[in-house]
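Missing here is one protein chain; the remaining ones are kept as they sit in the complex.
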């Protein structure tokens, strides 16, 4: 079975998505997600100009070989653009192979290890009142695990929440503006505010609901350690991305001071980004996206390595992972033994026009059907009605103007 | 001083080069190299679509802030495409700042720490006889340090050398072919062959010539350790890229068994790729390119970090670093205290039509002039005569077909 | 551009300052601060007798080379006298280079990374009431971060505070006395007293004001750990110099027990004094003075090394760093990405007669102008009216007479 064509689509049904479609000489097609939020066209060029010509004529079954061919053959390794391109090819080939086997992909990955995939949703509210309303809505939707992101007094806008006084609605960080929004940040204000919010939410909803929180890389290790200790009484499910973690060893300082579970990795692209974190058991959840960490092939190896240390898989699931990438995550989630939880931010409603998916949500969990492959169909005609629009993620500055991690 | 425009040029005078040109409202212009061999258009798209709009109107003097803006503001960090794009902006801004100061860039970096920059050249020959002829040619050109890359009996082609029986000539790995060349590889044959070649070359040219060798990531740590020990009697200047080094700690095994100096890093993009290598003093030379590791701003920090451990700078200087990126390397080389040696592969002759440079070579060393900025001019008209052509680096397979590091 | 003369001035406008002035053959001049509180004339002799003769005729642009020449060329390395002398030369050369470029120095260092420099001031009061009055005064002056130093019951005098019952006024530790004052010290009394003071001040001024405290090297690691834990409820911005730290590893014991941020380094002279502290992430702020740690060249390397570990720059800014050294600090602060905060003790009023500065203070922050170079002018005539007077820092003894760290 040879690959006959490799096509790259960019569409913006609510937000930008980059989709790779491989077609084989047997007529089977496979889809891959190559969306890199705010840097989409770099991946498009990478795929169209540098990867697509390599794929035509290759054995569609040789997935591992193709992965190595693209990883080692590029010479220039790692990084989000490269790994998103490889991931898209990898997903599409697994989609094809599963269709060829007439099985859902999770069967090729070892079969189901569970019946459903527990998901967590986002609750956001600038004020604690708004946040509580948002949490309630998630609970009403059936979620038993909710990521809570409040505003911070004195700031104009912060990660994960629309600004103070905004109508409570969907939060989407990527803005279709000429320039990135510049948010402001004050670590002290944030650290003073969060424990109270956590306490209030915990009091309101009781001990059984799992509460998650994303720090979005904004703390130093000692600050993260302090925050972890401060939140312990409220029993967080996890704290996510507490530090930038390019210096992996830094999390050992956090680990010394708190038993709050730690999750990290949505910006990582390689198993080597986790090497010390996992070996030294500095984290509890690996959070890479299938889309950004090299596809099913690479993520399965990462999950298996993590399992050695009882670390679980909690794949990144924001709106900028397309339904294709999200389906890939679910198949892996179902198959690996060390599944933890799946983020489920949901996609813009317009995305349903373009992506037809077989996975479903009910009662706090995600379910896969038994349709072959990934179970996602891409409507090229519908996509054409949503042309790409340039969008940027925000940047973040301290009060004095210093560029800070967003 | 504001940036008024950001233009990206791709041209192929002998090989592909990506060049960024920034123009300020004072009329000053700056050049940056964004060439990523075999993945050029991904960086072009990254710059044109996602970075150029951010630059117009920014303060051209705020180089550190712009670096952080592009690094942290992208959210998705590191990797060759991202860091080449950032590097190009950074180089162009330093070019502008130095022109504004009416000084050569090295003056802004602390002034000259030496009078000339020792360079090493490549000698290649499939047979030992051809290799010796090539070394002799380099010596005749004035070089006192030569990288020797022989063929390996039983293989068809290998890194750094044209195939057996080819006319001795310029070696350029990137091929303008529809697909990458597939080379073959046999580690055992290589390891049996190299010590004899080294011995013969050493015997022929005596103890004073410095002999370097590039293993191009093809060995495991224990193989590298064994090779290092086997070559010690012939006193190599360094062994380069003995392992892939994504697992940085692996070089400690090599280090345990041999005192052969180790160089690594041309595929690295971040100071964090070196964190353990430097901290544990596992290497002797850092080999990143200014172009691929985030520009002058990032490379200076890397050089200074390395200096803490007596590790020296030996910047990557293949033909795919454009004359702009190469000039940036020379300015940094001249300024930092811990300069080691500069690779000088030279550029295709056609590149001279497009890039007018003020650096010169004489008697085994490179020299910078005192012209302001980087001292490189880009001829857009000439460049237009050399349109981009897709080209690929080779890939590499073991005898049984296994994809191996190239 | 050659150095034509090197002159050393010592003057005492309110307190002693040592100032180096370099003049080039182009007529440009540069200033450097070589003040070493209580050991001024050792640096004067070092500069006049041993360094000045080396400078005349040297290339004023070769700053890195001159730094290495003075550091390695002295053979006897490190230490406050040597490094203050080197620092003065380095500052003066950067001043000259920036003037030659017609740019403020921060532009040569990469341009501004922020718009203003947050500063902290000192509040001192023997009694808690006096301390609160002093904090209020700082707040009225616009400061949002204040270092609080109370007296300790049972002691006669302690670091940072005038003795019990003294009129609240400027605190200047260096005394123009025949002999150093001998203060007394009781660690237990101090540790019993401080948490209550912190609590009272925090209660009085609320959660938003940042409170700093300087322990001035007086505790053992386990005492420091205990103090850190005791102060955590009052959320100190940092604890400074909790231990002597000649044994760098000792801070790991402190770090194990508290998440209070740690700052250290005003007595350090070399990046190697921080090697373990930074590598093992035992501190949060590096506190060296540009004047005592080898100048701009050395401090920039230190700041960049610290940045690898998210450690921030918080340069020493007492009255004994002259306005020249203080301006150098501000230029570095503005340029580096990892600026934290700047100490601002202010200078005696008489210093304004001698040093004319372009930096300004407003609303809790310091600002640099865009005047070329460091932006400080030295009035030699005015200086002559303030001849040097010997002065000593105090020493410190336990109740039983044991000499203790002051």
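Chains: A, B and C, in written order; residue numbering restarts at 1 for each.
Just so it is clear, a residue touches a chain if its C-beta (ideal position, glycine included) is under 8 Å from a C-beta of that chain, and two chains touch if they have at least 3 such contacts.
Fair warning: this is a prediction, and the values are worked out from it, not measured in the lab.
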Chains shown that the absent chain touches, full complex:
B, C
For the chain not shown, which residue from C:243, C:269 or C:319 touches it across the whole complex?
C:269
So that we can see where the missing chain sits, which residues of chain B does it touch?
113-118, 207-208, 210, 232, 235, 255-256, 259, 261-262, 281, 284, 308-311, 337, 339, 365
Take the complete complex as the reference. Which residues in chain C touch the chain that isn't displayed?
36-39, 41-46, 49-50, 53-54, 65, 68-69, 72-83, 85, 178-180, 246-247, 267, 269-270, 272, 275, 292, 390, 392-393, 395-396, 403-406
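Convention: only the chains that are shown with their structure count from here on.
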Just send me the rotation angle from a CA overlay of chain A on chain C, rounded to the nearest 5 degrees.
90
Express in whole angstrom the distance between the two chain centres, defined as the mean CA positions of chain B and chain C.
41
Hey, how far is the Cα centre of chain A from the one of chain C, in Å?
45
Out of chain B, which residues touch more than one other chain, so two or more?
65, 68, 272, 275
